[in-house]
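To start, the structure under review is shown below, and the notes come after it.
Moving on, here comes subunit A:
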Amino acid sequence: MELGREVLDQQVIDARGIHMGKVDGVILSLGDGPARVSALVIGGTTLLWRIHAGLARWVERRRGGQGHVDRIPWDQVMKIGVDIKVNFEAERSPALHWERWVRDRIIGRIPGA
Partner candidate 1 sequence: MRAASLLIGSALLTGCGPSASAKVEKATIALRSWKSTLWLAEQEEGRGAIPAKFAEQVRRAAEEEQDKARAERRKAAAE
Partner candidate 2 sequence: MSAPQEIRLERLLGKLVLDAAGWPVGRIEEVLAQPEGDAYLLTHVVIGPDSRLAQWLAAAHQLPTLRALGLSRRPSIRKVPWTWLDLTDPDKPRLHRAVLGDQGGAAH
């Protein structure tokens, strides 16, 4: 499997079919045994790192951390196809932090939402 092409930047769908985001990063584990894929990363400053590392570093210093990052362990990944299906509940995940924020603070307050 080509990790860059088939995993990175693919759409992630949770167990209930909810769009969680794209795979912004992939963690490769090097310790303990042979090198392997250990987790998918969604959200936080992960994406910014790929656009501009200096900017990402600056944001992390300002905010004191990577923001709302979601690490999905590789054993939760169920299927890799058009989308990546994960055995995970998106609703509480940090990947949807900003979705919830926009819903609760802005969109949800407009009548008829």
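Everything that follows uses one rule, which is that contacts are C-beta pairs under 8 Å (C-beta built on N, C-alpha and C of every residue); 3 or more make two chains touch, one makes a residue touch a chain; residues count from 1.
On how the list was made: all candidates are chains of the complex that A comes from, given by their letters.
Owing to the predicted nature of the structure, the values given are computational and were not obtained by experimental measurement.
Engineer: Taking the stated C-beta criterion, I'd like to know which one of 1 or 2 contacts subunit A in the complex.
Structural biologist: Result for subunit A: touching candidate is 2.
Engineer: Looking at the complex, which residues from subunit A come into contact with candidate 2?
Structural biologist: Against candidate 2, subunit A makes touches at 1-5, 7-8, 24-31, 34-38, 41, 46, 49-50, 74-75.
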